[in-house]
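With one protein chain withheld, the remaining protein chains of the complex are depicted in position.
Per-chain numbering from 1; labels A, B and C assigned in written order.
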């Protein structure tokens, strides 16, 4: 097979190090952040050592090269998600991307399609990461709009049975996650997009956990805005993406203001440049954008469908092995339908934090806690879970080590 | 002398490349962005290849190491500007830092000391970079507050003669630049801070052009908030700093909301963590923070006073040489008193853009245009200037090459 | 295994057999603290009379370290004066900040010296301190009220 985890791992230098007393690193925390291949690290280094200058500004060769590198990265990211370059905005993170839309809507004056006030509604879901929940709560507070939400069913799916009551003619925006960072659930978008557009609302997709793991074509999804973070997609830290449809980006007011996003400025007033510049105030995160471009190229060279297939197979294997463990409860879909490779679980009698600590002593990196989705934890009736999340550099051996680790932990903590 | 530009240049790999047809790179655009030493580039690489994980979250060794690296960087930056670590907030840029304060003030509810409304006033100056002007214009529009400003005198200084009329008992915030990115003027802060505090206003300092070039001690300055960008201080792109006094950070509402900045979240409400976490939503720009920490260490190892002294000497030399050129007008103080090493000028008959292009053909990188300070250009009665800005890696030879370049340009464009 | 220095037998024992767990409805101060990074929580009901801690009861959810630590805290602080409690609390905080360099003052901390190993795991120090921070808060509150 052309998909070789052994080969891929060689591209990721962190796997050369060991954990604790010489244990092999079994990294199962890509849901929090992914590891980086040399291609990405070197792209940043190359920018700093050869082409570093402020983009869009200088009349000199370095500035030209920096601009080419930066705009070239924008084109790569656009190609990666099936978008046009001018629809792709570089932010610092998905968190900023989502806040950007929420604050910019808050800046819209009446008459603008994004303007919100009392009587308007904002829709989210119970399975949102705080980054796609709190900004909308705050927007609701600032504007007087009402926040409503989809519930999560007991089998860890979005409850869409009451979709017509949740998304109403007063709904202006539906902000929803593509894949839950806790449950692994992949949400069906068609019905949501259809209903939202029917009532004239825009759909903002939190694609943090989907863009890194499966082929994404924004045109096919039908959503209006999409946000993701570079660092979860083998890209650098400090860079995120907001994609938006061109006509919407034209109408949306700006968020951060400052240099390079204006057409003219007087002491009391300013006018705005076209998107994407309108949303990129100041000297941008150039090296990180370039690194993200390299990440997109790397992922494309492996193949996003191949990565998705690999993760499906790995999830199959992992679910099968995990459900065999006594006292282990999967928090999320226990079948492999419409789900990503993020698997959360609890173990009776062992608190996730203690389990995580034990696994760490075996070289296994998992995440424990509420995973920045507190309302979801409450609705699933758990205080905390252990989460293993897989990526292109994980294989069945990693699953085996995890399973053994859990079993050893059960022995370790069961000793009294 | 211990200050050796030759030695310093060896630490900055970009000086190994050449420009156009093999010309030596004479980089005089550090006012836009600075070059990076290996120490900074390697710090980022080291983070990615050895310690990369999401900070503050995981129960595993990589997460612990990443947290140590990130919080260690915060402590380094704090030490660099004489602050406490918990007063130092990592942002993506000075532009974000300044927007953070402006938006957060806009979020303050009545009763909060930062709350603004009609009757309140915001003070800026005519020499602000758009990043420290447009966010305040927008805040004024959103809240109904009035924007007023200090004018610039014909000798390129802040006109403080009417300080008591500009800063009034209704003033809530004074946002001012420490050093003009166009004129080079260093503004006297004592009178402004005194008057602002007298009327109960806070002072926000745009220190983009000062922190990289001189010793800064926030306690001694007396201001309340201070913003700067890493990339102008030999640090990575994609990282900036907001410093604020602890009690003020406690009272200031948050700006970006999302993960890691909350203490609890329900579907409709959230409560906030303490600063600095309150202002750092999401997985932060970890590698860039670490790189900025390395930059602070590098600058400290050279010595900020030594850098300042070096730049003063270089500015002396450059001013003397430049004023000898026929038809050249310095836009900014023509003496070396209270000024940094940024020198803007115009040349009769040669448009800055053409001059910049010619200098580029000689390997000299300068910046031309309005330098994101359009109102200042208008008040100085110029449409555009050429700006040479110096840093620790420049020397008198660079000045000589610039002067020769200008003279050659005069011949080149004077040939008809 | 270094893990054993973290999960001392006495700690796991308190975790499985927590002392004074179950909230007493009578108290002079009630506090609820949450470790926001992991969600661990503890509620303390503290009764203080004439600067003496006559009772602490608690409820909570969380990892073995956070829960065992509250349990031991109750054993240590009940029947102490506020002054004595402050000395013990201070000593425990110092132990937690020691990064594995201290073994703790067994006279003051008794069984709680078992937490010495936690100080080597920076991400767990917060767990061990959860109950102690809550207690500090409760002490301040009940003093405020008695004035």
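Basically, contacts are C-beta pairs under 8 Å (C-beta built on N, C-alpha and C of every residue); 3 or more make two chains touch, one makes a residue touch a chain.
Keep in mind the model is a prediction, meaning the values are calculated, not measured.
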Visible chains that the absent chain touches, using the contact criterion stated earlier: A, B
Hidden-chain contact residue, picked from the options B:50, B:170, B:197 or B:351: B:351
Among A:4, A:161 or A:263, residue touching the chain not depicted: A:263
Hidden partner chain, touching residue among B:91, B:384 or B:410: B:384
Chain B residues that touch the omitted chain in the full complex: 20-21, 351-354, 357-358, 361, 368-370, 374, 377, 383-384, 412-413, 415-416
Missing-chain contacts mapped onto chain A: 56-59, 63-64, 67-68, 260, 262-264, 273
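Quick note on the criterion: only the chains that are shown with their structure count from here on.
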Chain centre separation in whole Å, for chain B relative to chain A (CA means): 31
Between chain C and chain B, distance of the C-alpha-averaged centres to the nearest whole Å: 46
Residues within chain B bordering two or more other chains: 57-59, 63, 260, 262, 264
Where chain C touches two or more other chains, by residue: 37, 121
